[in-house]
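Of the protein chains in this complex, one is absent; all others appear in place.
Going by the order they are written in, the chains are A, B and C; count residues from 1 in each one.
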Amino acid sequence: MEATDREAACFEAGVKFGALYHQFAGTPVSPASAPTLERAIEDAIENQPFCASVSVDILADRLDTTHGYDELTGEYMEVTVRVEYEGCLVETEMAMEDGYPLMRVVDVTER
Amino acid sequence: MEATDREAACFEAGVKFGALYHQFAGTPVSPASAPTLERAIEDAIENQPFCASVSVDILADRLDTTHGYDELTGEYMEVTVRVEYEGCLVETEMAMEDGYPLMRVVDVTER
Amino acid sequence: MEATDREAACFEAGVKFGALYHQFAGTPVSPASAPTLERAIEDAIENQPFCASVSVDILADRLDTTHGYDELTGEYMEVTVRVEYEGCLVETEMAMEDGYPLMRVVDVTER
Partner (left out) sequence: MEATDREAACFEAGVKFGALYHQFAGTPVSPASAPTLERAIEDAIENQPFCASVSVDILADRLDTTHGYDELTGEYMEVTVRVEYEGCLVETEMAMEDGYPLMRVVDVTER
């Protein structure tokens, strides 16, 4: 059967998360460069349709700086994405769980 | 409120789509190299959790080969992704619509 | 035969250019979000070894904003990268030439 608005809203939220992760994974990042990267990721993904807001926190103190910088992976990011689609507000987040960057829907609200 | 299984399944499907698109957009591709890229994208994304199957068709005859190759974008891809999560089967697809690579949920079925 | 320091410096400059292009190609970008992306790209690539400076100019007025945003490609970027390796300073740039984002070495100077 067809997706409901709530389901379509959840799909849209997933798209933003997958996009965010796979566009920016591998980016060279250091404690000094983390702030501009956080902001650029937020602004880039907020361009996408139905994306109400994105918040990215790069955990700079976990970066391995043995070689001066590290590559961005899910291990170093906490992210929340809010999508609004046809009156449905979906809140999603990514955080590490058992060594895996778990993305999940936190809340779905219909106005 | 919490997401239903159907909503969580739609979120998972969205993640796969966003991942697929933003991991591989920009890849150098020609009519000759399109088949190995199609297969690699399918196999890579099928690794992700709850991903039942991925089908990628690169529209090789639309590639601009003026310089011998082009860069992969949504304009050149037709994709279907099927996700199975807690007994919910979600079918999604991407195709061009009005010049935009539209990703959408085609069907949600509970077993 | 082995590479000279000048040749190794040119190789390093090439690595930065390929990295910059293929890390960020496909990023959603609009005139409003271009400035934070420019800065993040510069800061990210400057992390890499021997990278003296990076300058990125996103040509915001060329972006197709029919759908509110576009995807970053070489068509929309002018980039210069300076590498310093073992006393060799290499200046490189990318700009469009005949519809192709041409990357080239502008100058090699030994101190």
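One rule holds for everything that comes next: a residue touches a chain if its C-beta (ideal position, glycine included) is under 8 Å from a C-beta of that chain, and two chains touch if they have at least 3 such contacts.
Quantities reported herein were computed from a predicted structural model and do not represent experimental measurements.
Chemist: Which shown chains does the hidden chain touch?
Modeler: When the full complex is considered, the omitted chain touches A, B, C.
Chemist: Among B:Ala3, B:Leu37 or B:Met103, choose the residue that contacts the chain missing from this document, as touch is defined above.
Modeler: Candidates B:Ala3, B:Leu37 or B:Met103; residue touching the omitted chain: B:Leu37.
Chemist: Applying the definition given at the start, please give the residues of chain A touching the unseen chain.
Modeler: Contact residues on chain A toward the absent chain are 21-22, 25-26, 66-67, 71, 73, 99-100.
Chemist: Since one chain isn't shown, list which residues of chain B touch it in the complete complex.
Modeler: 19, 23-24, 26-30, 32-33, 36-37, 39-41, 43-49, 67-69
Chemist: Spell out, residue by residue, where the missing chain touches chain C.
Modeler: Contact residues on chain C toward the absent chain are 1-3, 6-8, 10-23, 90, 92, 103-105, 107-109.
The rule is simple: only the chains that are shown with their structure count from here on.
Chemist: With chain centres defined as C-alpha means, what is the inter-centre distance between chain A and chain C in Å?
Modeler: About 25 Å, centre to centre.
Chemist: How big is the gap, in whole Å, between where the Cα atoms of chain A centre and where those of chain B centre?
Modeler: Spacing between the chain centres: roughly 19 Å.
Chemist: Hey, how far is the Cα centre of chain B from the one of chain C, in Å?
Modeler: Centres of chain B and chain C (C-alpha means) sit 29 Å apart.
Chemist: Going through chain B residue by residue, note those that touch at least 2 other chains and give them in order.
Modeler: 21-22
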